[in-house]
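Shown here: the complex without one of its protein chains, the others still in place.
Every chain is named by a letter (A, B and C) in the order it is written, and numbering of its residues begins at 1.
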Amino acid sequence: MSFDILFNQFMSGIARASLLFLVASGLSLTFGVLRVLNFAHGSLYMLGAFVTYSIWKGLLIPVVGFYIATFLAALVMGGIGIIIEFFLLRRLYARGWPEQLLVTYALVLIITDLVKLGWGGEFLSIPRPVPFKGAVSLFGFPFPSYNFFVILLGLALVIFLWWLVYRTRIGDIIRAAAHDREMVAALGIPIPWLFTWIFVLGAMIAGLSGGVAGPYGAIALGMDIEIIVECFAVVVIGGMGSLPGTLLGSFIVGQVYAFGIMFKPELALAFIFMVMAAVLIIRPWGIFGRPER
Amino acid sequence: MKRIAVLITIVFVLSLLVVPMVMAQAKPTPAKEPAKAPAQAKPVAKPAAPKEPIKLGAIYCFAGPCYMYSESAINGIRIAADEINAKGGIMGRKLDVIVRDTEMKVDVGAREVKDLILREKVNFLEGPCSSGVGLAMQVVHSEYKVIRVTTMANTEGQVVDKFTPYIVQIVPNTYMEAKAATRYLHKKVPTAKKFATINPDYEFGRREFAAFKEEITKLVPDAEILYEAWPKPGEKDFTAFITAIMAKKPDAVHSSLFGGDLVAFTKQAAPYEFFKTPFIALYDLPVLLALGPDAPEGTFGFGRGCFFMDPNPKMLEFVDKYKKVRGAYPDSWAVQAYDGVYLLKAAVEKAKTSETEAVIKAMEGISIDSLRGRFTIRPLDHMGSVPCYQGTIAKDPAYPFKIWKDISRVPGDQVWRSEESVREVWKKTGVVR
Amino acid sequence: MVIQKMEQNESMVKRGWWLILLLAGAIIAPHVISDFYLVILIEALIMSLFALSFNLLFGYMGQLSFGQAAFYGLGGYTVAMLITKVNFNFWLSLLAGVGVAGFVGLIVGFFCVRLRGIYFAVLTLAFGQLLFVIIYKWHDFTGGDDGIQGVFPPGILKIPIVYYYFVLLVFIASAFILWRIVNSPFGHTLKAMRENPERTEFLGIHIARYQLITFVIAAAFAGLAGALWVPFYRSVAPFYLMWIKSGEPVMAAILGGASTFFGPVLGMFIMTFIHAYILGFTHFWPIIMGTIILIIIFALPGGILEFAKVKLKERQERMKSAKGSP
Partner (left out) sequence: MFLQTQGITKEFGKLRAVNQVSLDIRKGDIHAIIGPNGAGKSTYFNLITGYHQATSGKVLFKGEEITHLPAYRRCKHGITRSFQITSIFPKFTVYESVLMGLLSHRGVTLSFFSASKKFFKEEVYRILEDVGLADQADTLGDSISHGDKKRLELGITLGTEPELLLLDEPTCGMSPEETESTMIFIRKLVEEKGLTILFTEHDMSVVFGIAKRISVLHQGTLIADGKPDEVRANDEVQKIYLGGTA
């Protein structure tokens, strides 16, 4: 196995990791801070992709159309996030997390059908936006420039979330709430509103990553079921609620899958769950996570 | 606590008894069409003879990648049924279509077939979409002795390995389709020796791969398969597979990817200049529609007969009808489902009854003029000599999407498994015929 | 002291009464309802057994497992492979299904019982998906994606009504066993561990060992449910092990009332009948099922039976205080 083939496989792992990070970072927020096992995050991602497609098709602005569509879709998903959190999850914080889990499970069922009703069943596709159509040659191998766009977007999101979580007052509150919810509430901080904003932020990220996934692959029913379990793997491996953890987690899952495909294709998926189980057994709170108080 | 538990139980027992009884008697209103299908013209109320209607159970998979194909198939069936009823039905008996969804799940499929047979008392079945569900369903409807025409699930397992007399296949099976596609690929790239393959990892993909391997070694004795990629169906990220294939630098690549998977694969492969290597896959109408400008020209496609693959007069007439009803071009799923209804009509009229055993006898050897030209049902394994199509993707000014050029139409009987080899397989799988 | 005793046997009579009524209903049901709804009734019974086994972990041990479908599927696969590949005796392959599921439950449980709450749920999810992918990809041994077909029960069991009585018998026996376990000293310890693990440990209970035993029992009964299901539908497929299937008993338990023994059974019956009924009309059943779940979660906190229990107690208090009894 010559170096450049390995390098190329490594880069394809990076591409997958960057998309996974986009989706998983939203989940890490809701899962990490709100401790909600949010199965609906995958559905918000799928809905985001379909909404982006419709806005993109509606606007049909030549070059910049796709970026505007993705941005607007993220806002739309934020709105939907408010509705879900405010009307459904907020009433359940007092009750056990199993009920919250079941609500997100019910949302998966509802959103799947909404997409079926709204967009029918066709698999849609958004062509790759102008500057990122072709490929860039890297060590002699073509590397799709759109993957660079996804990686750049991932980095931008990392910086934004890092700034938000570690450099702002809201960030301090979020980290405190992740660690000890009652204490933060005791300090008089309106926890319900904080949780709404975190869930909305998570939903917007899901919408954004859905939009970005459009040109990357196909927009089709079943996207949600397929990505959500991998996202759980990423968040669990990295550590719940820890940003660097999610970054590392998506890198690990991306590479395990890429090299799994190359060497033992039929076990590639199994490797991911083996790593997830191993991390949970050895260090339940993940590589960068903190043990629960 | 005790009194309320009693209350709950009474309600529970009552629901156990009463609700199903009410269900059983009350005729459920005819299944609502999927939301998108527009209202049909009201069939002319002909004083049908007092015979009760012939009931066709259309059982497809409205989940995941199959959702869209199933919708097209239902449209094809409805158009055929309305035409037949407009001309007085089959032997004067009205044709009722009942739609059911398997959710692409084996147990739901098996149960819905039982529902159609036991509750709706259907005479015939058509569907499903997924091969796995088709195989599981076959065990059930064969036990209840009801004929199923399969127009989409095309695994060869239905008519060969797990053959039962209650199956009729009018979609080219995986063996025929892959063999025809391999010949086309070989004709286009005769010098190719080193091959790579990428097939969805389930019944359908594995059968197409096996047939490709058998045919290519016959056509190119020293052919070599360097890499077999097996993405899971519904895979959305093929990057790792693409780079792994290109690392082997094959002369040509064969694939049975279809639908959303093929769309995602194509878009992710294009930047890697993957399509410089000769490549053949199921580039049928829905995929070409979705890809639009991204469809790779010069790449080869194979399919089962949508309008542009076989533009004969009967097909063009069907295109107008379909455009009027659905506002879109008919894909191969609508075409084959439409043919399925007419095949049943022909067999019932030949048998002069809708009774299963008689219709099976009538079906064996029957031939009809379908949208895809004339084909016959082989008595041995009820496989239709239906054509397989291949072509090369190219622009066409007449359509807003790309279609095929230098189309080859391979009649079924040139590529289907010979009767001896069918019997050989039956010895192994224990089918007695 | 005396009053307490008297109340107890009165409740025995009362509980006995509605059990007999339920049994009578179950026995005459197949002759009353249509063939199709007999199929749904069999389905509901098998899935209720699956929900009961799940609730042993969730309702009684207090840990939510999101991978029970793996054992349900393994039970089914064992029966399917033994019958189709080696033509094994039907009854022994049922037992084998239970054994395999229990054994794999031992291995998986060994790792899971050391975790709590969300970590326990996510680890069981991971193991569930791992087993799903292994069966899905191990094409030559398990038949991969399209699973195994042609799994026939022997002789008269092929007739739905006979199979119904067979499933009813197995369901009643299993429910009885689970009921005894839950009310035995072992069950008492289980509930104590759920209430307060630390206090229970300091009474001399090795928490992990008791949770592991419970995990194995739950896995075994889930395997039995799978082993009953597959011969009825004559086929098995890998997605029986998927997390979506694991979600079904969770829904049933929470809807029916996880803190009661029969809650999950009621939840599963309601879900199965509604799902079958809706499917007759439209294939948009998920949105209807999802809405029903939301309504029940918000309208009947704690599940139907629990909600009913609470309402009854309130009514009893009001009556007692109204009568001004001593």
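Keep this in mind: a residue touches a chain if its C-beta (ideal position, glycine included) is under 8 Å from a C-beta of that chain, and two chains touch if they have at least 3 such contacts.
All values derive from a computational prediction rather than experimental measurement.
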{"item": "Touching partners, among the displayed chains, of the absent chain", "value": "C"}
{"item": "Touch criterion as defined above, residue of C:86, C:203 or C:322 at the omitted chain", "value": "C:203"}
{"item": "From C:21, C:181 or C:294, residue that would touch the chain that is not displayed", "value": "C:181"}
{"item": "Contact set of subunit C toward the excluded chain (per top definition)", "value": "1, 4, 8, 180-181, 183-189, 191-192, 195-196, 198-207, 210"}
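Following the convention adopted for this analysis, only the chains that are shown with their structure count from here on.
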{"item": "Common touching chains of subunit C and subunit A", "value": "B"}
{"item": "Mean-CA-position distance for subunit C and subunit A (Å)", "value": "33"}
{"item": "Intercentroid distance (Cα basis), subunit C paired with subunit B, Å", "value": "37"}
{"item": "Multi-chain contact sites of subunit B, meaning residues that touch two or more partners", "value": "35, 62, 201, 232"}
{"item": "Residues of subunit A touching at least two other chains", "value": "116-117, 266, 269"}
{"item": "Interface residues, subunit A side, partner subunit B - complex", "value": "5, 8-9, 11-13, 15-16, 19, 116-117, 120-125, 127-128, 133-135, 141-147, 213, 215-218, 220-223, 226-227, 257-258, 261-262, 265-266, 268-269"}
{"item": "Interface residues, subunit B side, partner subunit C - complex", "value": "1-10, 12-13, 15-17, 19-21, 23-24, 28-29, 31-32, 34-35, 62, 99-101, 103, 105-108, 110-112, 114-115, 118-119, 131-132, 135-136, 138-140, 143, 155, 157, 162, 201-203, 206, 232-233"}
{"item": "Complex contact set, residues of subunit C against subunit A", "value": "58, 64, 111, 114-115, 117-119, 121-123, 125-127, 129-130, 133-134, 137-139, 243-244, 247, 250-251, 254, 258, 284, 286-287, 289-291, 293-294, 297-298, 301"}
